[in-house]
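Here the structure is laid out as structure tokens; the discussion comes afterwards.
Only a single protein chain was left out; the remaining protein chains are all shown in position.
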Amino acid sequence: MVFVCEHFGTNNQRSVSDIQEKDRTIWRVMPINKTTNSFADAVADIPSGASIMIGGFGGAGGQPTRLMMALRDLGVGDLTIIGNVAGISKTTGYGWPDHLDPIDQGMFFESGQATKIICSFPVPGTTNPLSDIEKAWREGKADVDIVPQGTLIERIRAAGAGIPGFYTPTGVGTTVAEGKEHREFDGKAYLLEEALSADYALIRAQKADTRGNLQYIGTSRSFNPAMATAAKTTIVEVDEIVEPGGIDSERVGTLSTYVDRIVQRESGDPLP
Amino acid sequence: MVFVCEHFGTNNQRSVSDIQEKDRTIWRVMPINKTTNSFADAVADIPSGASIMIGGFGGAGGQPTRLMMALRDLGVGDLTIIGNVAGISKTTGYGWPDHLDPIDQGMFFESGQATKIICSFPVPGTTNPLSDIEKAWREGKADVDIVPQGTLIERIRAAGAGIPGFYTPTGVGTTVAEGKEHREFDGKAYLLEEALSADYALIRAQKADTRGNLQYIGTSRSFNPAMATAAKTTIVEVDEIVEPGGIDSERVGTLSTYVDRIVQRESGDPLP
Amino acid sequence: MTSVHPNGNDPAPRLDRAAIAKRAARDLVDGSTVNLGIGIPTMCADFLPDGVELLYHAENGILGFKELSAPGEGDPNLMDAGGKFPKLVPGMAFFDSVESFSLIRGGHIDVTVLGALQVSHTGDLANWMIPKRGIGSIGGAMDLAANSKRVVVAMEHTARDNIAKIVDECSFPLTAPDCVDEIVTDIAVIEIDRKNDRLVLREVAPGWSCDDVQAHTEARLELDGEPGLMA
Partner (left out) sequence: MTSVHPNGNDPAPRLDRAAIAKRAARDLVDGSTVNLGIGIPTMCADFLPDGVELLYHAENGILGFKELSAPGEGDPNLMDAGGKFPKLVPGMAFFDSVESFSLIRGGHIDVTVLGALQVSHTGDLANWMIPKRGIGSIGGAMDLAANSKRVVVAMEHTARDNIAKIVDECSFPLTAPDCVDEIVTDIAVIEIDRKNDRLVLREVAPGWSCDDVQAHTEARLELDGEPGLMA
């Protein structure tokens, strides 16, 4: 056991899983195992009318694609979707490898399940065809609440962090500011923005341990870590589930306290 | 160059430095090198009257001890110090190995250089001797502004993140709330707290690359990453300076944009 | 501030600090994220019921720590909030103070166990400053007390000279109003029914009657069924 402390300060490349292998008997594993058997099981209790955060930035990386498909298959309706660059991959290919047909949040508007989206980027570039979200909006079937991206992520972060409201310079003097409280600090104007929480967060990570600690990779962090903190129930799609210690303690991107259910993708899943 | 992309999604244990070794010629290094030769040089422009954030939590880990000693030697006065568990190690041994004499923020009050501290924990436990900060306060030589720890770190974070003010539940109904705006959200009372910035941040990290990206270890993050974002000038004490690529892109705890100067400790420094 | 029982007339020995911790530990639910304050609260970790494991949070930035390193073997880069050096164990996570207090303030701590100078009959907590010292340390106490899902006070029932700590109104500066759910002391377990602003005596120490406990308590205690025996 001395090994751990002697080397902690000097050899940071060593991961905890190495230690575990050296002296497995000294560690006990938390009995809480958040692994869920299937994507269908993981979303089965989501009711009609729920508000649902969907992680990622737009594009395939960091998007909980299999959880989204399970929610679509569940068929519940009157959903409010909260996401970032929402539903533009299908018409533009945004963030998807060329050889794949993109899948995005538009699926819930195409299926008629969603009646509202809160996002920063619902409309593809001006020369692109309409997204499913934009179509639903034109037909009067969906409300679209467009929020500046920095304000959107900060509102989500605030919900998880116990901050009910904060002031931001972004949006002052624009349509975003309409109806909002303005306040000056040091002679400059700011808007009051409020926390944004949800009933469920569907997020994506690279790896989870069985307790629910999460590790992210590359730019696939995006909205996922903040959303994990801001929903009543957080459900995570991962490429791999490992035992505690299988994620380096220095690389935990979301603490297990925030996570309710984890589902592992099938190995060799053709979707990114 | 294909190597990078082929393996990125599948082998996350590989660090960027490995790639650099495989094909060193393809990378160019940013010309900006933030390395500073000595601790004395790094703090030399700090004037009397400056406000100075000092990183760490309390204890040796994450404390920029050598930068603090250089600032003491510089001798400038009328300083405002911003820190967390400020100045209690010397009287209690808090967070220091048993065989070493603790060094803490109290040094600036013992030397008479500091006239104010903003912190959460200036007083050692009730049965311990007075800290240097408490002594200076009793003698009327220093103001002490005591802020709840979560509010303190959030105010620092807010300064770096462009949030001039936010509402928090912490402190409502206590002396901390006196004179502050109260506001209800969903029937619950909150306090308005304002951003807290500084002229300088002296922080500590395990490793820096020459551009100023920082890597932290263990619990030595604490106040350091937020302080790096909230000061006009951020000066960093590290155990090791490496070339860009020497820190895994997944492990950058502070972005180089926030960092102005980095100083490497001597190898074998007896202080933690 | 008066001595509630100036003659110190105890009908039976009070429980020791370990026994207080053991009793407080009995209510901790498996898998909870908990923050244990310094002193008796920290000792709860040594008395968990069989099969119960907790996820320990320290506000300086760890989740999932367990026992401390042996003397002389700790590393300053792996410290807990009390300034001690835990061991590195699998499943641990490190994070900075922003994230640590987001977790606290956001209401994600299931249970906080802490010590107190005074607790009022409405659950007000005072534990950060003794007025006569003129200055005190708030640290993370206000965040933890105001925002944890459940706040348990584990402490000795009275201060020196039998001064009451469970009082009608706190005379010491508050850490947070209306926050304490349960008080575990060396002579009683008291539930704070915060909806009705009343203290309910749930358990008494062996050899102590309800009247004995009341005699050591400034605030009025109510009964809701016969109190059990602390064990």
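Miscellaneous remarks
The chains carry the letters A, B and C, assigned in the order they are written, with residues numbered from 1 in each.
Just so we're on the same page, contacts are C-beta pairs under 8 Å (C-beta built on N, C-alpha and C of every residue); 3 or more make two chains touch, one makes a residue touch a chain.
Predicted model, so just to flag it, every value in this text is computed and none were measured.
One chain is not depicted; across the entire complex it touches A, B.
Of the options A:Ile163, A:Ala226, A:Ile241 or A:Leu255, the residue whose C-beta touches the omitted chain is A:Ala226.
Across the entire complex, the residue among A:Ala42, A:Leu71, A:Val85 or A:Ile118 in touch with the chain not shown is A:Val85. One chain of the complex is left out; on chain A, the residues touching it are 57-62, 84-85, 88-89, 92-99, 120-126, 134, 137-138, 144, 146-151, 153-154, 157, 168-176, 206, 216-226, 253, 272. The omitted chain makes contact with chain B at the following residues, 1-2, 4-6, 8-9, 16-17, 19-20, 27-32, 157, 159-163, 209, 211, 213, 229, 243-246, 249-250, 252, 255-258.
Definition applied: only the chains that are shown with their structure count from here on.
Separation between the centroids of chain A and chain C, computed from CA atoms only, is 36 Å. The distance from the centre of chain B to the centre of chain C, with each centre set as the mean of the Cα atoms, comes to 30 Å. Chain A and chain B have CA centres that are 29 Å apart.
Residue positions 154, 168-169, 206, 217-218, 272 of chain B are each in touch with at least two other chains. Residue numbers of chain C whose C-beta contacts span two or more other chains: 74-78, 88, 94-95, 101, 104-105, 147.
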